[in-house]
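Removed: one protein chain of the complex. Kept in place: all other protein chains.
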């Protein structure tokens, strides 16, 4: 078929979705004088019977993105935010069940952690943490993420995190790889392994007929197993380290069936200081320069045998 | 099945890929005294027979990411960069065809445009563009993107752009939508429509047996049709505008079978100035505040009937 | 004096200022069917008789930052935005002249340029620019900046730009420098010179008794002279190029007395390709890698003899 005949073929609408993205919902809960924070960034994406919005601009089936925003805030007040996942389930169900034209809702959430202010030196002169009831400092480490999708029948709940930057300053090697005419890399038997983890995992909970996981505990435990695998793995490749992380999570958390990692290899190159007569060996404690770009990017899915991989490759790609 | 029995099930490796990301390759071509620039950001992702890298850390099948970086630079010198697509095809083919363990290569490229320095006022006292042979200013408008995937048999070539920010200061309305108990939005018969376009389109060229498109011309024309549809569409919804853009591209460019848009609705809200007695109607020329977050996010695929949608939903999502 | 006696000395309030930062003011002007845009980011900083706000939290002398925001929007409507400088003069004068407790106002503005959509290939089938009356694309090149300060008697007007990225792909050398024991750099007789200019210049207009410059024309001309000096200078150091730029502006624009540049040397390093037997000489057209960090940072003030340097060193530092 040549291009002219192709041009004659009709054009159709494919997958489409819309909604309000990045609603910055902050909920303070007061328990007497003691306050608690939930600090979320909530994005709504709705799909359904929306062809006319595209074809003619008729909005008769369109719930405005502004309304989806209002709903995010109203639900935080009306039902509270027990966890990002629970809140997202509530929202997704509402959009599909209340609007005939909406057949699928996807809620994506980022959660920012805050902790009570305490003295970093544990100085007892400082107001104790038990007395600091409404003063917080943003934790600033990883961002927790969640994605809840509902199609009117089943849910899919993904949880995860991004920007958790970790480093092993030893116990990492890289050697025995393919050498071709473009290879200049030297083998290394004692290198720094550092990465900024981005990861999503999929829960096997899909409907109210199952017992719902404790989302907060599940997150804490999954993160703990990822970190512990990072600590314990003597690494011959970043791929090996990721596989150990994923295996450890799945072996310990029955509620999770699949996990995907995207891990930039944040290169720390040993600086050559021979120009001024200095040795700079890893074994003696070395000076490294932390490079920005380019970086190795390692991505992998680990899943329970017999289950379907459902986390999109492009979801952790960026 | 309960969680304990799940935990007993073996864990397996799913989709995985690796490579060097964000190689900043700049190629100067000298045509006598006249220079030309290609300024690319190149990311390599390879897949194949890589289980052992994950399971045991054996790198026997692993071409180092550092080598993929070296190859990007060497190919730019050896073969030049005719277009991002042509260069990516060359690289993808090389990785798969030269390494038995590599079965699939994906090259992602961002391209930054430069233009020759000229006087913005067209002042003839200024050195004319024809005399400015090696002085450039970065254009700073959209970033052009391309993705080339090769599996040893066929290619898939996506082209596109991101961060092309456009505005219609009138000829946009939004009304007739669903109202529920959470709806507060007022209908608007003369609003600003602004968005920062991110779009990918898929070429139907897949192998050397077909005539290869002129990638540079194809990009220019696709962009032109997107802009022209934006100019010409009297818009009742951003979805309608995107659909017009996509339809126009497919109707005019036979080499393209599918296009996907991700378009944040960059809200410009008319500022209420009644507090100080000022009217602020669109028809008189109004003052708006440009909001950051939240924003409507509209995404859609438009494709030729009978073809398979292959651009991932999550590719334009972020 | 030891530290204990120091601790006994009273503590006092020094320089302080406050206001609403980053008000995103967009003004559409309609001239029949033809629309014009001014797209500004306006920051207000007020100083004056504000000790009690700090000492006791009494806000009796404090005009709320929210009010300064409202004023920015109201003035855009009431008086229009002829230029960023003119608008800032208007605002600064208002805050000081209308509030007895405010003795100094500083208005900082970023301006984003938009241009009418036209076909990039000059294709006449495309709707002509003269017919495109309300469709714009963000230019995305440099950001124009202005700062207006008023103390009740005199104005100080700084104008400038940031993020104007320019490159000379030849006619740049670097050699003849100091060599010490830490020096490894090779001399280079044909290198790329690229920088992302940030610059502020100071007008000698300070009060209504002088004829006010044409701010729009002054900006265009200053930018033109900076670019032309960049094109024309055969460079032996980036410092030399900056000095030529500054000199050219001052020699041609009598309304400007001082200019300061901050110019990161955006290194483009010639990639060594000897590992695979390729030469990569500048004279043949070479492949470079564009480095992110570290970068040389060159900063300089050029001013008219006998005038006082008033642009802060730290203003262009970041």
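Think of it as A, B and C in the order they're written, each chain with its own count starting at 1.
Methods note: a residue touches a chain if its C-beta (ideal position, glycine included) is under 8 Å from a C-beta of that chain, and two chains touch if they have at least 3 such contacts.
Everything numeric in this text was worked out from a predicted model, so none of it was measured.
Of the listed residues A:117, A:185, A:212 or A:309, the one in contact with the hidden chain in the full complex is A:117. Screening C:27, C:69, C:90 or C:116 for touch with the missing chain picks out C:69. Across the interface with the omitted chain, chain A contributes residues 23-30, 35, 37, 39, 70, 73-74, 76-78, 114, 117, 119-121, 123, 126-127, 132, 134-142, 163-171, 192, 220, 223-224, 227-228, 230-232, 268, 271, 273, 275-276, 278, 280, 282-292. By the touch criterion stated above, the residues of chain B touching the omitted chain are 181-184, 275-276, 292-293.
Considering the complete assembly, chain C touches the hidden chain via residues 2-4, 6-7, 9-24, 43, 45, 50, 53-67, 69-71, 74, 98-99, 101, 174-180, 182-185, 204, 235-237, 239-240, 242-243, 246-247, 250-255, 257-258, 260, 264-265, 293-306, 309, 312-315, 317-318.
By definition in this document, only the chains that are shown with their structure count from here on.
Distance between chain A and chain C, defined via averaged C-alpha coordinates, is recorded as 37 Å.
Averaged C-alpha coordinates put the centre of chain A at 23 Å from the centre of chain B. Our note on geometry: chain B versus chain C, Cα centroid distance of 29 Å, whole angstroms. Contact of a single residue of chain A with at least two other chains is seen at positions 182, 184, 293.
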